[in-house]
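Left out: one protein chain. Kept in place: all the others.
Should a chain be cited, it is by its letter among A, B and C, assigned in written order, with residues numbered from 1 in that chain.
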Amino acid sequence: MHLAYPAVLAALLFSVGVYGVLARRNAVLVLMSVELMLNAVNLNLVAFDAWLRDALHAGQALTLFTITIAAAEIGLGLAIVLLVFRTRGTPDIDRLTALGDRVAERQNSADDSVDASKGQAVS
Amino acid sequence: MNTALPALVPALPALGAAALFATGRRAPRFARPLAILPVLISAVLALVTALQLGTGRTLDAATRLTPTGGPDISLAIHLDGYTSLITVLVGVVATCVQVYSTAYLRDDPRYASYAALVSLFTAAMFLVVYSGDLIVLLVGWEVMGICSYFLIGHHWETADARSASLKAFLVTKLGDVPFLFGLFLLGADAGTFRINGVLAAAADGRLAHPTLIALLLLGGVAGKSAQFPLHTWLPDAMAGPTPVSALIHAATMVAAGIYLVARLLPVFLLSGAALVVLAVMAAVTMIGSALCALAQDDIKRVLAYSTVGQLGYMAGALAVGDREAAVFHLVSHGAFKALLFLSAGVLIHAAHTNSLSAMSRMPWLAERVPDARWTLGIGLVALVGLPPFSGFFSKEAVFSAAEHATTRGEALTNGVGPAAGVPVAAGWIVLVAALLTALLTAAYATRLWLLAFPGRGAVAAAGTVVPRGEAAEGHAAALADTGEDLPVAASSTATAPSVHATEPAAMRWPLWVLALPTMVFGIAGLRPNWLPALLDGGSLRPSPATAVLGTGLALAGVLISYAAWRTVTARAARARAAEAAGAAAPQSTDAVDPGRALLGPLYGPAQHGFGVDRLYERLFVLPTLGAARLVRFLDREVVEGYVQASGGGARLLGWAVRRAQTGNAQTYLSALLAGVVLIAVFVAVGT
Amino acid sequence: MNAVLIALLVLPLLGAALTLAPATVFGPDHAAQEKRALRLGALVTGLVLVLTVALAAGFDRAHSSRMQAVTDTAWIPAIGVRFHLGVDGISLPLVVLTALLTFLCAVYSTRRLPDGPGVPSARAFVGLLLLLEVGMLATFLVLDLLLFFLAFEIVLIPMYFLIARWGSGAKVASANRFILYTLLGSAVMLLGFLLVGLNAGTFDMTALAAAHGHGLSHTTQVLAALAIGLGLAVKAPAWPLHSWLPDAHTSAPTVGSVLLAGVLLKMGTYGLVRVLLPVVPDGTATLAPYLGALAAVGVVYGSLACLALARQGSKGDLKRLIAYSSVGHMGFVLLGIASLTPVGVNGALFANIAHGLITGLLFFLVGALKDRYGTADLDTLSGATGAALYGRAPRIGALLAFAAVASLGLPGLAGFWGEVLAMFGAFDPAAGLSRPAFVTYMVLAGLGTLLTAAYLLIVVRRVCMGDPKQTAVVADIADLRPYEAVSWTPLAALTLVAGLWPALLLGLSDPAVKHLLGGG
Partner (left out) sequence: MNILAAAGSLAPATRGFLSPTGAEIVFVLVGLAVLGAAVISVGTRQLVHAALWLVVALGGLAIEFLLLTAEFVAWVQVLIYLGSVVVLVLFGLMLTKAPIGRSPDADSGNRWVALLVALAAAGTLVTLVVDAFRTSWIDLGAGGGSASVTGASLFRNWVLPFEALSVLLLAALIGAIVLSRSRQAAAPKPRAGRLRTGKPVGAAPAAKSPAAQSPSSERES
């Protein structure tokens, strides 16, 4: 079999995962997209393991690794999402902007009016 | 003949000036000797140097003043006939002026600084005449300018002295800027600033563009010698004390320009165009200033315009290539014009007013100052150019030079340059203008005489007489309106002018010292023929045709002016008689002025110098002030704007970066991944 | 001899360090401390002056193009920075001028220190003054690019505090503007130095000058010339980059103004001559016409700005006017340098020293007037007809007239030779520079001299002349005080001596400039 097929498929799958992570509003869906990305990686690992005919079968061992870690990660991820849901009341990511510079936005509008009038270098 | 003597001549007055500046305030009683002695000794030394040099010899000596990276500048001395003649003139006039000033400004608080500045001026004039290096000449040239600025502004309490001094310096400085560029051109082409080097380069034809050089030098000469475009400062410079006008604005500083052109005549002879420009400039100056002199009421302004006119004569002589005639007229004019100014000073000192119309109402003035009356007469006769005084011979020399130049190849260049170099047009322009000016000069000279010393009969007819006693008290009023130059401090204690209280000796005998050369210089110079030998050897004897024509015109001028004066006084007498009978309104008192009758419609503009001042005001002063306002705006708005904008720009940048902190994790991640992809692409493409 | 140079730097540093000592060291009570601190300042600066005069006396005038009294030890070997001091025909006059001006300022401030609310102690003043002197002397003595930059920066801090704490008017704002503007400029200059140093492999000025730009490609030379030129143009205010100068001078104290105008501006032009001309000659040749254009415009712009300030009713401040006149005069210096000819550069260096002396004197006089009248505003000072200083304080009036006349470039005084040689240099620029452009710059500069004469004489008319009967702002003002006479007469005397005997300076700088331009 031509190695390009699994490689291309993995790449596309990975990109779909990326889209999912960046575009989805709900945190759980983001975690699902992460799963997709991990699976793309697994496909690559297996394909290359088969291509290199590795004696150690490192590819497949690593795939097992990723699968277990993915499981652990999804467990923890969901725990965190639950916690967020319980405290913020919403799992949506784009409402969780506590670290943003919101304070700055309010002050900016105040600054702009002052700047226009004074125009003096900050002394 | 060692060079110690000529080196001392400029040095002594300079040291005198330094001493005066130092001790002026602390030991005023040393002021007088410190003022007179140095200039007297240097005058004697100048005479000795001249005699030692003898005729027909030149002496050159130089030591390097400083390296410049290009042509060196050297302290050089160049002695020849011209320097001898002019240094003696300067020495004599400067000594007379210093002596005269001791009496004229006897109780002026700032006499010490005045005397110091006059000595410094004399030193600068000596430096200009003796210097063999153009840049050192420029040093003397501009030190004279600054001394004239300070001296004109001596009475800085009065408003017009303040503005006249500023105007004098700025107009001469305006002339000096192109003058400096002319020196650069000369220095660059000749490879040195030494005058001999420059003249040698002119002879070998190494000067790339002589016309440009000549015109640039003419700029400086016009400024310094008050020729047509830049003459407006001289009449206003009369705001300075009279001895200053006698020394600086009659004999020496204004002559420096003529001396320089005479010294560099070979350069001027290389370009016909420059000579024509000089001729036109001289002609316009002569005629314009003569007309203005006819219409002035202030005696000093009449003499100032007369000086501008006589300088026009010298410039005309140079335009036709005869520097001998120019310097001959320069020396004789120096003598009789200084005489005129000093006697006018005595007149003003006695009458406490400058204005001629006021003097015309003071019949007692004649006996009050007999010396001044005689010397003023001698001076005016020399000015008009009637034989046998020096004025006649020097003016005839100019006429004959002009007449020779009217036919091609005949110009009297006396071997200085190619006779054909002088264009015929220059000859005709100078000749016609000179003759016309001779007529006008005679007219205003006679007018001055008639107004200054009215005969008994004429005054009675003219009307109100200013009694002698009243003159003393009324002088304050006269002083105020005519800006009279008497020192303010000395005003109140003038003694009631009685008949026998003539002027102090110190003001009288310099007049006679100066009257001597005015009368004798012409004859003495030409009879034993030592003057031409001293100069370039060309014969300065008046040619019969121009002599007759010139003298005739002069006499005509005198008669015309006298006739006009008679008719005017007769008409005033009739009007007086009618008014006594109560029929007509009282006539204005100054109807006696013949000038108004002669000039007619020209009287108004002539009185104000034909509006040249207003023209310059509009052409140069207003645009400069406008530019200044524009620069002030530019600086506050545009250049400042960039600085403020850079501050604002930095803050704007900060604000923009701040907006990127949206708080949404996904935007950060997108930016991160976009960056990764870009880097991957660059790495893939780059390698 | 090289010990003298090190002593020149170490002495003021020790003095400055001494002022950090606790106040009690200086005396029991506040007044005694102040007096003793100021006397320490005068003593140290006096000693430095004596050292510089000794250096000048020992200087071998015949070989003034060779670096003398050289100390050359490695300092930061990692980046090849060497502690390299030396003095030649170009830097010697500037070193002596710096020492003289600082000493005169110290003497002047022993009796006339700006006091008032919130003004720190005299000890701090003396400390900053000595630190300033270290920076200034180091700039002229150092022969290593990075050390030059270091000295260039040391000067800014004390001057900032002098303006911000001892100044008057909007002192903090103008001090900020001064330090930010100059820092930005010198940051760009540092980039230029690094570009040159890294490409040429060494930061040593003498080595770079000897190479005369061989190791550097044309583009690096142009870039380096641009960067270094920009930084230095900010310091010697070239026309568009000058807007920090008027504010700094208006609010600086008298002593600050004298040193700012007398020495700090020279560091910029000295940098142009010492670094730009020999190290990146091709780059400078390409930039010379633009530098010449900026200089010519600077001359006319400066004088027109002064004319606008000098006129009646324009509420012009006298110190601001003198600051703009410095922009005009430095325009001549830059024009001389831009001509790249020995004549031009000699003229530029001479004008540097002359401007230092004359503008130093002018700022002293204006400072004294400001102390006496309480304001430097020309309109309040002169009223309708003028302040009649000739009558009220004749000696100060005479000195002001002398300084104004020297400043307008009267031949026979120091101001003339610099300007005339700079214009003569521009009249006939180096090969490869466009002659018509430089001749127009010369004509503009000539017009500038006329405008300079105009505004200076207007100032003399409005300050020195005037109707004595006009009611004055302050009834009777004291004439020249002894300490003022002591600190001003050297400047007037030197202006006269340099004017009458220009070979005193040109003899020194001519061989050095020919060596610098000729290269090799």
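What we mean here is this: a residue touches a chain if its C-beta (ideal position, glycine included) is under 8 Å from a C-beta of that chain, and two chains touch if they have at least 3 such contacts.
Note that the coordinates shown come from a computational prediction; the quantities given were computed from them, not determined experimentally.
Visitor: One chain isn't displayed here. Which of the visible ones does it touch?
Guide: Contacts of the unshown chain, counting the full complex: A, B.
Visitor: Quickly run down the residues of subunit A that touch the omitted chain.
Guide: 1-9, 11-29, 31-33, 35-36, 39, 42-43, 46-47, 49-51, 53, 55-57, 60-61, 63-65, 67-76, 78-83, 85-86, 91-94
Visitor: For subunit B, which residues touch the unseen chain?
Guide: Interface with the chain not displayed, on the subunit B side: 664, 666-667, 670, 673-674, 677, 680-681, 684.
One rule holds for everything that comes next: only the chains that are shown with their structure count from here on.
Visitor: Provide the C-alpha centroid distance between subunit A and subunit B, rounded to the nearest whole angstrom.
Guide: 93
Visitor: Where the CA atoms of subunit B average out and where those of subunit C average out, how many Å apart are those spots?
Guide: So the centroids are 38 Å from each other.
Visitor: From the C-alpha centre of subunit A to that of subunit C, how far is it in Å?
Guide: That pair's centroid distance is 62 Å.
Visitor: Specify, in ascending order, the residues of subunit C that touch 2 or more different other chains.
Guide: 177, in rising order.
Visitor: Which positions in subunit A are in touch with at least two other chains?
Guide: 120-121
Visitor: Would you tell me which residues of subunit C are touching subunit B in their complex?
Guide: For subunit C paired with subunit B, touching residues are 177, 181, 240, 242-244, 301, 304-305, 307-309, 311, 314, 341-347, 385-386, 388, 390-391, 394, 398, 401, 405, 410-412, 416-417, 420-421, 423-425, 427-428, 442-443, 446-447, 449-451, 453-454, 457-458, 461, 464-468, 501-503, 506-507, 510, 513-514.
Visitor: Provide the residue numbers of subunit B that touch subunit A in the complex, in ascending order.
Guide: Of all residues in subunit B, those touching subunit A are 644, 647-648, 651, 655, 658-659, 661-666, 669-670, 673.
Visitor: Along subunit A, where are the residues that touch subunit B in the complex?
Guide: Against subunit B, subunit A makes touches at 18, 21-23, 93-94, 96-102, 104-105, 108, 111-112, 115, 119-122.
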